[in-house]
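Take a look at chain A:
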Amino acid sequence: MIRLSAGRRHPISSPRIAVAVALLIVGGHTVPATGSREPAEPAPVTLRLAMAADPDSLDPHRSSASMTEQIMLNVFDGLLNPTPDGGVEPGIAESYTISPDGLTYTFTLRPEVYFHSGNPVTTEDVVFTINRLRGADGGPALSSEFDDVEEIEAPDSRTVVIRLARPNSSFEKFLYRAIVPAGYYRQAEKPIGAGPYRFVEYMPQNRIVLERFDRYYGETGDVDRVIVRIIGDREARLLALRAGELDLADVPTDRLGEVEGQFRIVTALANSVFILGMNNARAPFNDPRVRQAISHAIDREEIIDFVFDGYGVELGSSMSPAMPEFFDEGLVGTHKPDLDAAQQLLEEAGYPDGFPVELRISGHSPIYTNTAQVIQQQLARVGIRTRIQVIEWSMWLSDVYTNRDFQMTLIDFTGKLDPYPVLRRYISDFRRNFLNYENEAYDEIMERALRSPDPETRARLYMQAQEILAIEVPAVFIADYQFIWAMDGRFSGYTPYPLFFHDVRKLRYAPE
Partner candidate 1 sequence: MSSTYLIRRLFSLATTLAVVALATFLAFEVIPGDPVLTMLGPDADPSLVAAMREELGTDLPLTARLANWVAGVLTGDLGTSIRYARPVGSLILDRVAVSLSVALLAMTAVVLVAIPLGIALAVRRSHWSEPFVATIIQVGMAIPSFWLGIILISVFGLSLGLFPTGGYVPFGAGLFASIRSVTLPAIAIAIPLIAVVVRYTRNSMIDQFSQDYVRTAFSKGFPVRHVVYRHVLRNAALPVITVLGMIFGNVVVGTIIIEQVFALPGLGLLLVTAVSARDFPLIQGLVLYITFFVTLFNLLVDLAYHVIDPRVELT
Partner candidate 2 sequence: MSGTPTPTPAPSLLEVRELCTWFGPDDAPVRAVDGVSFRLERGQTVALVGESGCGKSVTGLSIMQLVPAGGRIVGGEVRLGGKELIRLDRQEMTRIRGRRMAMVFQEPMTSLNPLMTVGEQIAEMLRRHLGLTRGQATGRSAELLAEVGFPRPRRLLGEYPHRLSGGMRQRVMIAMAQSCDPELLIADEPTTALDVTVQAQILELLRGLTARADTAILLITHDLAVVSETADHVVVMYAGLVVESAPTRVLFSRPLHPYTQGLLACVTSITQAKKRLRPIRGTVPAPNALPTGCRFAPRCPRAFARCPSAVPPLVEVEDGHQVRCYLHPGGTR
């Protein structure tokens, strides 16, 4: 809620009226919440948004939940920062060069960049950050993304040089990871970054508060304060939104009607890949014809209509159109809904009458349970009798994802800035290849893509890899669904990214 100025007390009971009144207070009556630059400044602008779960960790190097990133990317800046089109742009590094052999990255730091603690960001902090992530600071490695780093040094006070042991075309995209103050290990309690918003407080299962960091080197937009309410129950989130207690919250597609008039609706592709995963090591899924038959039997459009109310796009392989550079539209519809083709493939594989199968899914999201029901009906058309087993999320992670004990499952993988981590899931010896997909050709293409310094070659190789996946169907690639956000009409300029990120900097605010 927008804070009323100190010294003014209004007998107001409704938070909605309080907001309205607060907005009417203009001019010298108010004392701004953060450092004043001008004598007459309007009341501070607060953005109140909702989050469905607690952050996994406030320490940016110990967090991997996209939900956390959505908020905390506002607190941290990297050497490079993500761009809305899926690229990276200079952040703490003012400029950088990559040697032609793809092994040496040289960064020139921007002058006058400060941490929220007030200390300037130095090359020492950058070196510390990279060393912490790769486990060269005495602690364990916190990210395998930096495994290829051989050496990092700071030849002068504004230059950092990172040398890789071998080329890694994804490395550039990893460099949006947060730069943190050297020697500071209490990020999980009180995060300190160099981003546009500084962390104020966190009360688990209650809220996170951020405030504009006035010494941020870039533009910070209109929002002075961010209050993130943690509301796990979707009904409660919707009610809070409708009561005017939130300015930005997700809305389930089937409830859009309740908020459409009152709020600005923002939609964006989630850059996720929602799949029907099959255990490629187990019969009958070890036969590609069976997987293709299933791919033909699945009507993706029907799923999108039924589960996402049409807010989604069909996929043909493991890549979302949110990554335009790597998305191949031609792969969509590789296996069109075709029951005859499905039936024929099943017959060829020796299953003319289909087979019974267990679809083991996590119950933590209605997306899975709803989709499972549609799939159950679709597969029944070709004689595949599906039994749906709903289990708890952490059981799914241990039984299905880690122990690979399943026949079929549903999962929705969130996207990354770089295609490699998205496509890596199908590499034979990758630890998280829980679908047990094995294809030497695929492994080789992926390795070449990773090591190729030339962006065009790399893009071509990733397309090839996707083509293999589209034809071989280690999983049925169903859809990327859209996020639907309801935003208070006074805010504008919501900018979607191909990763989870509410970029508060870019929001504009205009009182009604």
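Regarding candidate selection, all candidates are chains of the complex that A comes from, given by their letters.
Heads up, the rule we're going with is that a residue touches a chain if its C-beta (ideal position, glycine included) is under 8 Å from a C-beta of that chain, and two chains touch if they have at least 3 such contacts; residues count from 1.
On a predicted model such as this, the values are computed, not experimentally measured, just so you know.
*Asks:* Of 1 or 2, which one touches chain A within the complex?
*Replies:* Candidate touching the shown chain: 1.
*Asks:* In the complex formed with candidate 1, which residues of chain A make contact?
*Replies:* Interface residues on chain A, with respect to candidate 1: 13-17, 54, 56-57, 59, 61-66, 135, 139-145, 147, 188-189, 203-207, 229-233, 235-237, 239-240, 242-245, 364, 392-395, 397-399, 401-402, 411, 413-414, 421, 431-432.
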